[in-house]
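Apart from one protein chain that is not included, each protein chain of the complex appears where it belongs.
Now for subunit A:
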Amino acid sequence: SFPGERTEEETEALAAGKSPGTEAADRGWAWGVVLHFFLVNVLVIGMLKTFGIFFVAFQEEVGGSSEQVSWIGSIMSSLRFLGAPLVAVVCRRLGERPTSIIGAGLVGGGCLLSTQATSIPFLCISMGLLLGMGFACLYQAAAVMTAKRCRTRLAFSNAIARSGMGLTFLIAPFTQLLIDSYGWQGTLLIFGGIMLNLVPSSMLLRPISTQLPQHSSAKNQNRGALTAKKDSEALDGCLDETTHREIQQRSAQDLPTTEGLRMCHGRDVSGAVNTPAWEKLQKPPTDSCSPETATEAKKSYKSLPLTEKENSQPLLDFSPLKDPIFCIFTWSFLFSHLAYFVPIFHLVARARTLGISSMDASYLISVAGITETVSQLLSGWVADQNWTKKYHYHVAYLVLGGITNLLCPLATTFPLLMTYAVAFAIFCGGFMALILPVLVDLVGVEKLHSYLGFAAFFAGIAAIGGPPLAGWLYDYTQTYVCSFLFAGACALISPISFFFEPSAQKWKLKKANL
């Protein structure tokens, strides 16, 4: 009874201590995560966009045809998406912070290694592979951490972080300046250093509920400490869950256990699931009570076996592929990506074919960029007000964007084209800002890693196929009109899947209750 009393006191202390003081600290850390995500967006997207400037320098010095050199850029940008499932696995095993630091290290190391490049295949690996994987690590870890930290204002924080992409236009002249002063090798060296800045900002990705590791690591001197830390990092802010584990650790009483379980019912399942696995380690020290509570936990959660497997064998988790919600989301994600990239590529070219000078055309692009950033922030803020479900906004933006694209061929003068660009930027910014919040709404935060990983993988396939497809469309029809019609069609096809969302949810519930 003495351990039990102490347990109750401690749980009260924990519960009390958590709320006022650490909530402010939590909010501070949430801003830190947004700052990190912002930096990731600026540097990653900036690096991808300025690759074109390096292209010329590589071609002259290292030799090789322009097709070979452009392979480097393609590998870099496609691995960012295609590497996501693998990164999701790593994230779940190690936690976001180590993954992000590894990502920053890969990027920095890749840049530094590229300075020694002497041939195109070398660059393909050092710049394409290393940088691509590093970007994937950074992006995945930052996105999921943002979703985990900023529960209430996810859309707005996501939009703030994505506005980093708007700043990337500054990186291009900066890169040119560096290349003129130091040559491409010196520029890559300095870029490597700048990317290393992502290491301290990755350290801001503090795992949630950091109190428990102190307690648990103090108790378990052996490997339990390490797994406890891992488990706590995988915990998704379920405060009651931590107290629940405290209780279970010392010959628990049944009443607080079930209370703890019930309190967490509305939140994440995996938190409760971690405990049985962790408890298996604890079996030798605590004898009778842990198996009981373990079985009790198993009884009250039917989905336990699946997620248990998830935790004990964290290999590639293919369960998202069987989920209809995932199919809905990926369908929409894929088509909206196509609808986004194709007009961007062809807007300037279309402006030129209409006789607009390239100065005015680049003016179009900068106005569109600024409008997009502003619209992202607005859309994020509006979505956070929770007037209606987030994916309704998403669908609305996509439909309006599709209609705008379909009307684009009617824009034949500069003012009309400017109107099109502004409208397109508004709707694009709107739906881009909502991709992550919509996924979080549909899926919840604990499975976000695997879902985001696979969704990014499929988006990567679209990203690889998009530009060549657009180019082929132009070659086939000899006009850019078709690309815009195609983009408009894609944008209209993508929200169709969301109409199946309510029925998919019902189907899922039925399956879970079976």
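By our rule, a contact is a pair of C-beta atoms (placed from the backbone, for glycine too) under 8 Å apart; a residue touches a chain by one contact, two chains touch by 3 or more; residues count from 1.
Please note the rule applied: contacts and distances are computed from a predicted model.
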- Determine which name in "EMB protein", "Regulator of G protein signaling 11", "Integrator complex subunit 11" or "Glycosylphosphatidylinositol anchor attachment 1 protein" the UniProt entry assigns to the undisplayed chain of the complex. "EMB protein"
- Message: If I consider the whole complex, including the chain that's not displayed, which of A:Ser65, A:Ser181, A:Thr412 or A:Ser503 touches that chain?
- Response: A:Ser181
- Note on the structure: Contacting the left-out chain: of A:Ile125, A:Leu196 or A:Leu469, that is A:Leu196
- Note on the structure: Missing-chain contacts on subunit A, rising order, are 17, 21-22, 25, 60-61, 179-183, 185-187, 189-190, 192-194, 196-197, 199-200, 203-204, 206, 210-211, 214
